[in-house]
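Of the protein chains in this complex, all but one are displayed in their positions.
Chain nomenclature is as follows: A, B and C, assigned in order of appearance, with residue numbering initiated at 1 for each chain independently.
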Amino acid sequence: MMKTPVGIIGFTGYAGQELLKLLSRHPHVSVSYLGSRRLKFDPKKAASTCELLFLALPQGEAMKLAPSMLKNPDLRIIDFSGDFRLKSASVFKQAYGLTHTAGSWLAKAVYGLPELNREEIPGSRLVANPGCYPTATLLALAPLAQNHLLVPGGVIVDAKSGVTGAGRSLKEEMLFCEVNENFRAYKVDKHQHVPEMEQELGRLSGRKVPMTFVPHLAPMNRGLYATVYATLGKRISEGALRALYEQHYKEEPFIRILPKGCWPQVKSVAGTNRCEIGIHWDPSGKKVVLLSAIDNLGKGASGQAVQNMNLLLALPETTAL
Amino acid sequence: MMKTPVGIIGFTGYAGQELLKLLSRHPHVSVSYLGSRRLKFDPKKAASTCELLFLALPQGEAMKLAPSMLKNPDLRIIDFSGDFRLKSASVFKQAYGLTHTAGSWLAKAVYGLPELNREEIPGSRLVANPGCYPTATLLALAPLAQNHLLVPGGVIVDAKSGVTGAGRSLKEEMLFCEVNENFRAYKVDKHQHVPEMEQELGRLSGRKVPMTFVPHLAPMNRGLYATVYATLGKRISEGALRALYEQHYKEEPFIRILPKGCWPQVKSVAGTNRCEIGIHWDPSGKKVVLLSAIDNLGKGASGQAVQNMNLLLALPETTAL
Amino acid sequence: MMKTPVGIIGFTGYAGQELLKLLSRHPHVSVSYLGSRRLKFDPKKAASTCELLFLALPQGEAMKLAPSMLKNPDLRIIDFSGDFRLKSASVFKQAYGLTHTAGSWLAKAVYGLPELNREEIPGSRLVANPGCYPTATLLALAPLAQNHLLVPGGVIVDAKSGVTGAGRSLKEEMLFCEVNENFRAYKVDKHQHVPEMEQELGRLSGRKVPMTFVPHLAPMNRGLYATVYATLGKRISEGALRALYEQHYKEEPFIRILPKGCWPQVKSVAGTNRCEIGIHWDPSGKKVVLLSAIDNLGKGASGQAVQNMNLLLALPETTAL
Partner (left out) sequence: MMKTPVGIIGFTGYAGQELLKLLSRHPHVSVSYLGSRRLKFDPKKAASTCELLFLALPQGEAMKLAPSMLKNPDLRIIDFSGDFRLKSASVFKQAYGLTHTAGSWLAKAVYGLPELNREEIPGSRLVANPGCYPTATLLALAPLAQNHLLVPGGVIVDAKSGVTGAGRSLKEEMLFCEVNENFRAYKVDKHQHVPEMEQELGRLSGRKVPMTFVPHLAPMNRGLYATVYATLGKRISEGALRALYEQHYKEEPFIRILPKGCWPQVKSVAGTNRCEIGIHWDPSGKKVVLLSAIDNLGKGASGQAVQNMNLLLALPETTAL
């Protein structure tokens, strides 16, 4: 079988390196182009050499590159940034403080969370790989959202991330001695991933579901843990709640609903594309705690990108994962 | 000035070791007795040698020892365990699965959180040093509770603890390789500290305030971080909320209310008896996020015990802290 | 191509888990038996189900199991313990404090360090997978040893290991808070791996080469770093020294000799079967420092076991590595 030529622009960051490792184990693709900003990549060469390109660049770079690259009719792009995740240019501007320069692609880009969007991905030319916080949160909330159980203002997400989530940028607060033996919240209720989560929750729920979101930095390289507190619009029994989740994800190879009384841990999903979800039902029947763990570089970035690539290339979704 | 003879029973654990370090720097006490279960301590000798004893023993040990020790009329005890924190023996039994054997002392023991209870401590013979989770949580919520702003079911506490919080006991899940590069929730909504927090919140509020509590284990030795989500019973402006907190704690040497947009971090309170509190006000005026950080071995255990000792000995509360 | 049925006895330890992960990615074997002491394995069933068995058990267990298992004429064993690494039963007794109960297999077992012993492995029925310290040390010293450049008493190995090297056993000194933010030496000059290293160095050198060996525990899950100080028997130029190493390892897919002035790091070899070696030449021409890094669970245990398996099964040595 011929291998599909693929490329990475931004291969030196943590997500790029993880992606390269996954692709090098993949039986049906060959990495034909590696570029990075430091090494001055050539977008034209990248676009003409590869059938599929991964963009793993800082915020705002992909929207400059993608439109001209995509004139190449056989090319498809999976973008790691937030540039194409939001449907609205004005929400984008609010979230990222940047004016969108490729607004016409916002509607055409597909939000690449296969468990929510599997049908739309294969035909897409531009897949917006989700953020790590949204991935863990949306997987935890999707069954409630799709069953219209969420109420506005009833969703609180307390999330904890490993340090690779922040990328390799040089900031004093990311020095070893500033993170080790430390724990702290940041961007309380104003993280740029909130609009992304609200957009997708809204789409699934059929109505707006604003949330409270507090991200924290934990002293570990990898892993993302979301503890989600949901107040429900109507009462549900514990059995029905569990059945809802098990049913919803029963065909999903990467989602594991844990048995009653078991809670996810980062260690179990580190280095994988899996998401583990634990469910705590409150006897009131109207409150639920969902605990969701992923590897921020796996299902939260590069693993998910490979899953999206497998869908684009009509390969079994679990190939090399 | 004569030094007061004090002793520690249980000095080999993490809290005991930290206490010993603090006492050795204290100008007005001398450590006259050190005992541990491993080294077969002598309770009679301890009680007769010291004017003040710290009990830093596993759950259920203090209630066996304290009553006979306290027959010694000049002795006072500061207990680190949960044995004397709850006012009700039946709630105690529910929380710890043990029948209380010194029930008559439950009413007489004083809950040793000086910022809430300063007046009662000096005259007490038995001070129940609070749990680490309750300390961080109650300090964050006290101003709201005392102003009757909390509503039942409207309090969610998402807490993260360093590993010394679990003590030195030998469990596979506490091995280095099981904790390092890991993060996980445990005892979701059934931690033994919940009744303690609900008791004190109820006392402050004048009514029951049941809460949702999810503790997590973070890969660090020390530190405790509570992110508290509160729905308020009536609307409050941002200015009024800040004023409430600043006013409430303005005389407190160990509590620091952070400026708007600043969030506590474990690093800032590690090795101290301080609690840092950050406040996030939601524009709805009815939701608040409080972020509270302490050192679980400092304000969450041994620092607080020394603060209580200073009160018992009529010394300036900050001595040696 | 038919997959070879293989099994692991002792799959729940750190090395067993890593091995299972590697085997599950291997295209030419299927894991047909998983046993552990906790789950009461059946040695007969294991031996009859599999063509190749990995024993990842504590010291002293393999020598009890292997002889009867190997009566099964088609079975081959790769043992992770020290039971079959030493050629002499009396040296074994000194190193491990145990009387060897399968002494007749000591001569027949092959020391499974492919870079030193590649020819002997394929025909062997019992491969003794090397220790992690010996792997890093012998790879660093082999070129000097084979060229008779080492002198007795002139070898010092200062080694640092991650914590998985000690296995999952429940010891207070392995608790998170005892290891994190700590660093310490242990078993100074009396580690059980010393006889193993001296045996192999002696074999390569053609004479006894006693060494000084100090192992240390570093606060990380994985990784092993050996800093080796060698006094040479005769003067060598820097160019000749580098040429010696580059020549020696030029065909080796898993060994990387770093350029002048570059030093190995654990991060570069973590999760791989590679060994990185850095060379520092002293202007005297008679002293060398060799720095060698491996992943103690990779080239130091499970990766190397898969490499040995590939040799036994006549597969390309790098398959799945």
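Just so we're on the same page, contacts are C-beta pairs under 8 Å (C-beta built on N, C-alpha and C of every residue); 3 or more make two chains touch, one makes a residue touch a chain.
As the structure is a prediction and not an experimental result, all values here were calculated from the model.
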| item | value |
| --- | --- |
| Omitted-chain contact residue, chosen from C:S81, C:T137 or C:N221 | C:N221 |
| Candidate in contact with the missing chain, chosen from A:M2, A:L39, A:A107 or A:C177 | A:C177 |
| Which of A:R25, A:R168 or A:K260 contacts the chain that the document leaves out | A:R168 |
| Those residues of chain A which, in the complete complex, touch the missing chain | 14, 163-164, 168, 170-172, 174-181, 219-221 |
| Touch list for chain C against the chain that is not drawn | 153, 156, 158, 160, 162, 178, 180-186, 188-189, 212, 214, 216, 218-223, 225, 227, 229, 263-267, 270, 278, 280, 282, 284, 287, 289, 291, 293 |
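Assume only the chains that are shown with their structure count from here on.
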| item | value |
| --- | --- |
| Remotest chain, chain C as reference, centres from CA atoms | B |
| Computed distance of Cα centres, chain B from chain A, in Å | 38 |
| Centre distance in Å when chain B and chain C are each reduced to the mean of their C-alpha atoms | 48 |
| Junction residues of chain B - those touching two or more other chains | 178, 180-181, 219-221 |
